[in-house]
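Questions regarding the structure given below will be posed in turn.
Missing here is one protein chain; the remaining ones are kept as they sit in the complex.
Chain naming follows the written order as A, B and C, and within any one chain the residues start at number 1.
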Amino acid sequence: MIHLNPVFIPGPTNIPESLRKAVDIPTMDHRSPGFADIIHPALDGVKKVLKTKAGEAFVFPATGTGGWETAITNTLSPGDKVLACRNGMFSHKWIDMCQRYGLVVEQVTVNWGEGIPVDRFAEILAADKGHEIKAVLATHNETATGVTSDVAGIRRAMDAAGHPALFFVDGVSSIGSMDFRMDDWGVDVAVTGSQKGFMLPPGLAITGFSQKALAAVQSAKLPRCFFDIRDMQAGYAANGFPYTPPVGLLNGLKASCDMLLGEGLENVFARHARIAEGVRRAVSAWGMELCAVSPDLYSNSVSAVRAPEGFDAGRIVAQALNTYGVAFGGGLGDVAGKVFRIGHLGLITDVMTLSGLATAEMAMADLGLPVELGSGVAAAQAHYRETAAPAQKAAA
Amino acid sequence: MIHLNPVFIPGPTNIPESLRKAVDIPTMDHRSPGFADIIHPALDGVKKVLKTKAGEAFVFPATGTGGWETAITNTLSPGDKVLACRNGMFSHKWIDMCQRYGLVVEQVTVNWGEGIPVDRFAEILAADKGHEIKAVLATHNETATGVTSDVAGIRRAMDAAGHPALFFVDGVSSIGSMDFRMDDWGVDVAVTGSQKGFMLPPGLAITGFSQKALAAVQSAKLPRCFFDIRDMQAGYAANGFPYTPPVGLLNGLKASCDMLLGEGLENVFARHARIAEGVRRAVSAWGMELCAVSPDLYSNSVSAVRAPEGFDAGRIVAQALNTYGVAFGGGLGDVAGKVFRIGHLGLITDVMTLSGLATAEMAMADLGLPVELGSGVAAAQAHYRETAAPAQKAAA
Amino acid sequence: MIHLNPVFIPGPTNIPESLRKAVDIPTMDHRSPGFADIIHPALDGVKKVLKTKAGEAFVFPATGTGGWETAITNTLSPGDKVLACRNGMFSHKWIDMCQRYGLVVEQVTVNWGEGIPVDRFAEILAADKGHEIKAVLATHNETATGVTSDVAGIRRAMDAAGHPALFFVDGVSSIGSMDFRMDDWGVDVAVTGSQKGFMLPPGLAITGFSQKALAAVQSAKLPRCFFDIRDMQAGYAANGFPYTPPVGLLNGLKASCDMLLGEGLENVFARHARIAEGVRRAVSAWGMELCAVSPDLYSNSVSAVRAPEGFDAGRIVAQALNTYGVAFGGGLGDVAGKVFRIGHLGLITDVMTLSGLATAEMAMADLGLPVELGSGVAAAQAHYRETAAPAQKAAA
Partner (left out) sequence: MIHLNPVFIPGPTNIPESLRKAVDIPTMDHRSPGFADIIHPALDGVKKVLKTKAGEAFVFPATGTGGWETAITNTLSPGDKVLACRNGMFSHKWIDMCQRYGLVVEQVTVNWGEGIPVDRFAEILAADKGHEIKAVLATHNETATGVTSDVAGIRRAMDAAGHPALFFVDGVSSIGSMDFRMDDWGVDVAVTGSQKGFMLPPGLAITGFSQKALAAVQSAKLPRCFFDIRDMQAGYAANGFPYTPPVGLLNGLKASCDMLLGEGLENVFARHARIAEGVRRAVSAWGMELCAVSPDLYSNSVSAVRAPEGFDAGRIVAQALNTYGVAFGGGLGDVAGKVFRIGHLGLITDVMTLSGLATAEMAMADLGLPVELGSGVAAAQAHYRETAAPAQKAAA
C-alpha cells in the first residue's frame, strides 16, 4: 500500500509541492536563451545560500559524492597530502575516495559520535612546517551520527598555524539547514547535494569554490573531465552547460533558493533548530541517548539515537517501515545496529515530526523496549508549544 | 508558509498521489472512443462500491448537493410529501432543498448528535395508510455530528409498514468508507461525492438509481435539465455525456474504484474503523465526549468532539490552523461553537492520525483546556499497535 | 498509443502547463482563510474578463449547461416568454432547456450557418408592446457551426424597441477568446465554462449577473437550489461556498484570469483572430467552404468546414483520429455529417495549428477528397509569417 506518510530519513527530504512542480517541467531547449534565466539565478541563489560573495558556484548532474570528487580532482595532484578526520560513514567515504585517487591522507580517527577534534587538527597543522598538507577536509555534519563539527574552529586553527592548505567542507547535510558561512569561515570548496537542505530530488552535486580554490585548478594534476569546473565555467559563461543539463532540477534549484532566501536563512536555521530540539526532548523522555556525545555536537538536521546496549537498532527501523510505513535511517558502518536515525531537515513541520516520534514509540514498544507511549511526543509537544509562532500566545 | 501537513477535515480528504495523477491528465477528446474506456469502467466501479447490481450509476460534474437535487427532481413532483429527519447540518440542508422545490416535508426533529429514530419513522410510515409519503430521506452519516444512522433499520421499518415510498440515502460521508449496501438495503437513490470515500478532488456528484427509482423518472414532474438522468442515460449509451464531461475527474473515479475494490471494500471499512477507534480512544483519554450520543452511532469517517461547556470549540480549530497549520472541521448549525470535528476518512494512516491528535492536544493546551499532552496520542497508539498488520506480531 | 499531439476540438482546449499545475494542488481546507485568497481573486478576474464592473460573477461546479440553467432559473418564472434563435446545436439545447422548465419560447429559426437575425429580433421586440418577452437569449458563438452573432446589435435592437427584457448571452466559446463586453452590451447574464477561453479542464460554470438580473432573482419562481445564486452570494460574503467548492479548479481560474489579463484581453483576441484567419485561408486553399455563410459571422474560436456535398464529414474526423491520433470536432444536429470542426481557441499556437491543418489534409487525401497536400498549410503559413511578432521582420 502506498502511504501519504512523511519520510524521516536524513535526506532526501519530503519535497515541498512547489519544488516538485518546479522540477517537473516540459522539455525546454537547453541551448536556448531561456536556459540563462534558469542557470544564472540558480547559481546566484546557491552563492547566497553558501554565504559567499567572493566564490563561484558549480552545479553538476551528480550527487554529493560527485561533489567530493569535484573538490579534490580540481585542486589536487597525485601524492598530495590531505588532513581529515574519520568520525562517521561519510567522512570515512570521503577519505576512501582520496586514497583511491592516490592522495595521502593524514587521518585523525575518533569514536563515531565525536566531532572533529579541532585541537588535534591544530597540532598537526602547526607541526606541518613544510606545508605538505595541501588540503584540510571537514565533514560539517556527519549524517551517520548526527554530529555537527566546528568548521569555524578548524579555520581558526589553520589561521593560527599560518597554514596555507585549502579547506574543503562537506556540508551535504548542513547547508540550507544549519549555519554555514563559506566566506567567513574561509571555506575553499563547499559541497552539498540537492536532496537535503534544498529539499529537491537527488541528482545535483552543488559546490562552491573560493578564488583560492579556483587558482589551484590550473596546477591540479588529478585527471577529471565530467567534474572539471573549467568546462563548467566555460559553459556558464556562454549561458550553457558542458553537456546536457538537468534543466528541471536546475529550475527546482532556482525555486529552492528563492524559497530559502525568501524565508530568510536565519529563519530557516531557527526552524530546523526548533524541530530538532523537540526530537531531542523526545529522545530524552524515552530515556535514550544520542550518538553525539555532547550537546555542542548535536545536529539540527538529523538525530542518531542509540538503541539499548545489545539491542539491534535496525529492528526499530524495520518495524517502523514494515508495520507503520514510516522510513527512518538505520545505522551505518561503525554504528550499524547501534543507532537509528531520525531525519528532520527540509520543510518538515512540528506536526509531521510528532507523527515520526509517535511511530518510533510504537515500533520500540512493539519490540519490547521500555518506552512509554506518548512520552516522547509529550516532551516534543511541550517544546513546540513554547516555541510556536506568536499567534499562539495571542490565542492563549 | 505552505505546509506538508495532512488535513483532518471530514472531506475533501488527503488525495493519494496516484489519484492526483489520474485526475491531472492532458485534454482528450470526450467524443472520441477513448472516453468509453473511462466512463464505463468508472460507472461499473461506482456500482460495485455502492453494492448494486440491479441499479444504475449516474455521475454529474457537481457536488453531493447536486446529487441530492438529482435524487428528488428526477423522481418526485411538486407537492409530493417526503419523510426526513433533521439531525445535523446536512440533513437540514437536504430538507431545505426539498422545501424550495415545493415538496412537503414530514420532518422528524431530534437533537443533533442523535441518529435517525427508526421507531419514529416506523410509526409515521405505518400511519401513512394512504401512502402520501412518496420518499423517505436518510442521511447515512451526518458529517456535522459524526453520527451514523441505521439505514438498514429504516428499510426494515418501510418493509414492515408495507410502504411503497422511494428510499433516498445521502451517503456522502459514508460510501467508500463505511458499510453501504444499496441493493441489500433497498436504497432507491444513493448520493455521494468525489471528495470523500473516493479520495478525489471535489467536482463530482455520484448517484445510484434503483430500477424502481428509474421507473419513477417518467412521471416525475419536478423540472430538471442539468441533472436529468434521462440525458445522462442517453449520453452513456452513446459512449458520451450530455455536455462536456470532466474527463480528468472521471478518470480519477475509475482509478479510485480500482483502488478501493483492489483493496477490498471490507478491508477499506475495517481500515476506517481502526483509524476511527484510535481517535475515539484519544478523545476519551482527553476526558472529552463525542457529539454522537451513543456508541452505536459513532461514525468511522468523522468524529465530532464536544468542547467543554461554555468553551467556544471554534477557537480550537482556529488555534490548530493558525499556529500549527492543521485543518480540523468546525461546528455547524446547531452545534456551531460546541464541537470541533476530526475527519478520518480516505487513505489517512494511523501515523497521520497521530499527528492530528497531537496537534489537537497542543491547540487545546494552548487555550488552557485541561488536556494532558500526549495522553490522547498514547491511547490511540495503544489501539493502533494492537490492531496493526500482522508484520508487527512477527516482529515482537 | 498515447500521443503528444494537440487536440483541435472546440474545447476543452489544450491546457497550458501552468494552469494544469494551478489546478492540481493538494487538499486545502475550503473553510480556512486561505480559500478567500482563491475565490475572491478568481471572481474579480472573471469580472474583468467579462468586462463588467457593475455586475457580479458566480462560479459553480458544473458546466456551461449548468450556467444556462443558472441564468434562467434564477431570473424567470414558469410560463414566462423568452425570445431565442435556433441556429446551431447549442442554441437548440438552450431552447430545449427553457421548454423543459416551462418557459414559452418565441423561437426564430434560421439555417445552421447563419447568425442570429438581428432584424427579426428587432421586429419581434418592437411588436411585443405588452412586454411579454421576459428574456432574450443569444448564443454569441455557435460552437456547432463556427458562427459568431452580433450581440451588440441585439442590444441595440432591444434598446430601439425600448424593451425591458433581460438579455442572456451564452459566451461559452467566445468569452476569453473573442471580444465580449458585458457592461457595454447590456448583457444581464453571461454564461461560460472553464474549458474554453479559460483553458482549464471542464468542471466550472462561470456566470456574470448584471444588477438588473440580480434584482430579478427575488421574484423569479422557477425552483432552483444547487444553482441558486443567493446561496452563492451568501457563501462568497462569508469567504466560503454553499457546498464543497472545487478548490483546485478555482485556483486554476484565478491563474487563468491572471494569464489572460496579463497578456491583455485585446492581445488575446488578436491572437485568436490571427490563428483563425490562418485556418480560414487553409480551408479556402482546399477549395472548401465554411459552414458560416458570410465572413462577418466567422468565428475566431472554431471553424466548421463543410465537406463536399454527399460526403460524410464524420469520416474525416474518424480518419484523423484513428490514423493520425488527432481529434477534430464532428458535426452535430442539423449539420451532422456535413461539417467537421477545427477548434482553435486557447493557447494554441500557429505551429500547433499547422500540424492540425496538415493532418486534415492527410485525412482528406486518404479518403479520396481532392485536397492537395500542403496547400492549406502553405496558405496558413503565409498568413502566419505576415502576422508574426516583430522579431520576424528584424530577422528578415
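The definition used in the following text is that contacts are C-beta pairs under 8 Å (C-beta built on N, C-alpha and C of every residue); 3 or more make two chains touch, one makes a residue touch a chain.
Keep in mind it's a predicted model, so treat the numbers as computed, not measured.
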For the chain not shown, which residue from C:E56, C:D150 or C:E361 touches it across the whole complex? C:E361
Contact residue for the chain not shown (choose from C:P6, C:G88 or C:G329): C:P6
So which of C:L261, C:A336 or C:M352 would be touching the chain we can't see? C:M352
With the missing chain put back, one of C:N14, C:S32 or C:Q195 would touch it. Which one? C:N14
On subunit A, residues whose C-beta touches the chain left out of the figure: 7, 9, 11-15, 20, 23-24, 26-33, 61-66, 69, 96-97, 100-102, 193, 195, 201-203, 222-228, 242-249, 321, 327, 329-330
For subunit B, the residues touching the chain missing from this view: 17, 21, 25-26
Subunit C positions in touch with the non-displayed chain are 1-6, 14, 16-18, 263, 315, 318-319, 322-326, 347-352, 354-355, 358-359, 361-362, 365-368, 372-375, 377-378, 381-382, 384-385, 388-389, 391-392, 395-396
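Convention: only the chains that are shown with their structure count from here on.
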With centres defined as the mean of C-alpha atoms, identify the chain lying farthest from subunit C. A
Averaged over CA atoms, how far is the centre of subunit A from the centre of subunit B? Could you give it in whole Å? 45
Distance from the CA centroid of subunit B to that of subunit C, rounded to the nearest Å? 35
Could you list the positions in subunit C whose residues touch two or more of the other chains? 26
